[in-house]
Structure formats: C-alpha cells, structure tokens
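See structure below.
The complex appears here minus one protein chain, its other protein chains still in place.
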Amino acid sequence: MESSGLALYIPVGLMFIVALGFVVVTMLATHLLGPKRKTIVKLDAFECGIEGKGNARLPFNIKYFLVAILFVLFDVEVIFMYPWAVNFKELGMVGFVEMALFMGFLLVGFFYLLKKGALKWEE
Amino acid sequence: MEAAAQEKIISVINEKFEGEIIEATMLTDFFTIIVKKEQIVDIISHLYHHPDTKFQFLTTLCGIHFPEQNQIVVMYQLHNMVTNQRLRLKIFLSADNAVTKTLTTVFAAANWMERETYDFYGVIFEGHPNLKRILNVDEMIIFPMRKEYPLEDQTREDKNDLMFGR
Partner (left out) sequence: MEATADKIIVGEKPEGIEGTGFFATRLDKVVGLARKNSIWPLPFATSCCGIEFMATMGAHYDLARFGSERLSFSPRQADLLMVMGTIAKKMGPVLRQVYEQMAEPRWVLSVGACASSGGIFDTYSVLQGIDRIIPVDVYVPGCPPRPEQIIDGVMKIQYLVETESLRRRDSAEYKAMLNKYGIE
C-alpha cells in the first residue's frame, strides 16, 4: 500500500476523467452524428410568433451583481468554516482564535457594506 | 328615462349649442339624440362637465352603415354613473367622406373604439394619435362591416351551394 498522498488520488482522477469524458463524448457524438435542419426562421429568437424587436442585451441594474458577489464572498467564508468544524478538537484554542479573527475581519467588511448601503434594494 | 330627465338633458345641450339637435327620441327605452356632426366633441365635453348631466363614462362608440341613404352613423353611448342615466348620441356622416373629430381629448377610452370604427367602417377621426387598423389584418383594403362587402371568405372554392342554402 503506497503511502504517498498523490498516488491515493488516482481513483478520484479516473472518476473525474470518466465524468468529463462522458460529457464531451456524448456532446460531440450528438452534434456530429445527429440529423439537423437549420433554416433562417428556425434560428431566429423565439418571441411567441411575432417579430422580435430590439436587442436583448440591455444594461441592467448593478444591484443584482452586488448581491451575487457578496453572496460568493460570504459563502466562501462559510466553506472555510466546514473543515474547521470537522477538526475543531485537534485545532484547539489556537484554531478557535484564528477562526474568530478571520470571521472578525469579514464581519468588519460586512459592517462596512451595510453602512454603505450596498444591499439596499430600492433605489 | 322619464320625460323630465329627457327635457333636462335637451335643455343642457341647448344652453350652449342652440340648434344643434336634429332629433331627440326614446328609441326602445333608450334616449337617443341625433345632433349635427360639426360640434359633437364640444357637445360631449359640455355634457361631461355640466353639473346637471355629468355624463363621465363613455360606454361605447361605434359605426352604423345605412347603404340606402349612403350614410355612416357614428354612435356615442354615454353613461352617468351617479344617477344611472344613459344617453345615446348619433351623428350622420356621408359614406363617401366619413370624417369627424376625435373624442380622445375628452375620453381616453375612445382611442381604441375609434380605431375599431375606422377599421370596420372607414370613418376617419381627425386628431387621433394612432389611427390604424386594430382587429383586422393591417394589409386589408376594404372596410368589412360596410354592407357592400360580403361576409363570407371569398377564397373558398369547395362550397356546396345546397348545404349553404343557396
């Protein structure tokens, strides 16, 4: 039994390759082998049967983007808390203090964005 | 509508528009006034604002075609919701030149109703913001509700006369 960390991950790598390979192969196979009939009208954007008007790419409000970015940030913070929760006993007091500091920094950031009104939804 | 209310409406119209009423009758329990076509919008506006009549709801606006007299009538039906009185005003236009002023300045609801009247009878409403066909196909060249145009679709060639009562 090998004790080197990297060799133990070969099954995981194989599974990853199989999953990715399945997706790639089926997509390629269906795109290349499947019958297609493309016509101009069929490729038009669907607008319930009437003429499509204008461009769908319009500038939209930045509040959606802000909510998404802030979610990602705090979600990553929560993800960091998972391994800490699993190894709580071994990390002991030192780990606890480190984690508290980490969360404290992010809390300061949260306080800042609350004050700035970044999550204010009405104009 | 009792005679007193009818007299009241006629007197309100005659206050400012003497001589515009051609005829005022009860047409099967509906009070109908035929007026001259020139000042119809002003008359309706007057009836809208006058405190004794206050006809502030336009029930409908439509056209009628009389082929024998070669006339097209535009009929306005007004309603006073407070006293529950209804009034019908009619103006007679010549079918060759059916033009009148638009009622959209007084009632916003007249917008689509006038478009429908244009679509089916060919009545032109001067001053209308968007006078084009509303229910029929845009490329149609006839005014279907005029009695000279046939009702049935003319492109069918498979009709059995016996079945269609001809």
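Note that the chains are named A and B in the order they appear, and that numbering of residues resets to 1 at the start of each chain.
The rule is short, and it goes like this: contacts are C-beta pairs under 8 Å (C-beta built on N, C-alpha and C of every residue); 3 or more make two chains touch, one makes a residue touch a chain.
These figures come from a predicted structure and were not determined experimentally.
Displayed chains that the missing chain touches over the full complex: A, B (touch as defined at the top). Across A:37, A:53 or A:115, the residue that sits in touch with the chain not pictured is A:37.
Which of A:7, A:32, A:50 or A:93 touches the hidden chain is settled by the complete complex: it is A:50.
Within the complete assembly, residues 35, 37, 39-42, 44, 46, 48-50 of chain A touch the chain that is not shown.
Touching residues on chain B toward the chain that is not drawn are 135-137, 142, 144, 149-156, 159.
One rule holds in what follows: only the chains that are shown with their structure count from here on.
One inter-chain figure worth recording: chain A and chain B are separated by 63 Å, centre to centre, where each centre is the mean of the chain's CA atoms.
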